[in-house]
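Worksheet: the structure to be examined is printed underneath.
Complex shown without one protein chain; remaining protein chains in place.
This part shows subunit A:
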């Protein structure tokens, strides 16, 4: 089933961490397996990289913590080696980290180099995007990663009921559009031409971290954005290229977008307020942050909408 939610403040930053947590928590019944966030804070000159060095399902044997510590030092040294000026690397949970650094070069070699460390996955990389995802419901994840204090302009979130792949962090949404900075996707649905697209995209050099069909959308959009296409037209093209049922949300540095398949098979409720736009799989999620009576509607089939802050 899965539940997705998105919010964009059109008049400056808001408490998006707390808001998306409330939205996701009210849709817990749609997916209790994992929860994930893609949040946009104040853009900074430094790059923010969220990464994990192990999975909660990994067996935590006797030298687990030492191995993690070694890997963490290895990440730092590799960042320095490739020319990044590391500001700091903070530990966010037992296995997830947040690094900030200055770096002028290409992002793909850097991300590839860091991910080459065993067990390492780069969850997000960008000047304002931060992806946080873990097992458990939104409240648990938000408390672990202290997201209630996160302020920003826009973000998306996802609660997952795993149908197409394992319950682990790699299978949790959102997906970063690797290696395109500051783009992330959440998806509700099933894609039936996953393997064709995965083979196509792998041939053109993209990497896949999971077996989850939704990862295709992020990489698909990344390829088109990298080729200079606008977000709007890349999303419109995806309606013909992707088979199956889907409603997905995508966020970039300054925009939030939604797209729906031609059967309108998956739900999405949309509320366009004066200063903010909120979307979710269920209206009750929007009501979690806007308790008053609001106007809302379901976007139609093959609809693509983009809002910019």
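The rule is simple: a residue touches a chain if its C-beta (ideal position, glycine included) is under 8 Å from a C-beta of that chain, and two chains touch if they have at least 3 such contacts; residues count from 1.
In this section, contacts and distances are computed from a predicted model.
Enquirer: UniProt names the one chain left off this complex as which of "Nickel import system ATP-binding protein NikD", "Protein glxC", "Molybdenum cofactor biosynthesis protein MoaE" or "Amino acid ABC transporter permease"?
Expert: This omitted chain is identified in its UniProt record as "Protein glxC".
Enquirer: Per the definition of touch given earlier, which of A:100, A:193 or A:296 contacts the omitted chain?
Expert: Selected residue, touching the omitted chain: A:296.
Enquirer: Among A:33, A:76, A:115 or A:282, exactly one should touch the missing chain; which is it?
Expert: Answer from the full complex: A:282 touches the omitted chain.
Enquirer: Contacts of subunit A with the missing chain: which residues?
Expert: Residues 28-29, 137, 262-265, 267, 269, 282-284, 286-287, 291, 293-298, 300-301 of subunit A touch the chain that is not shown.
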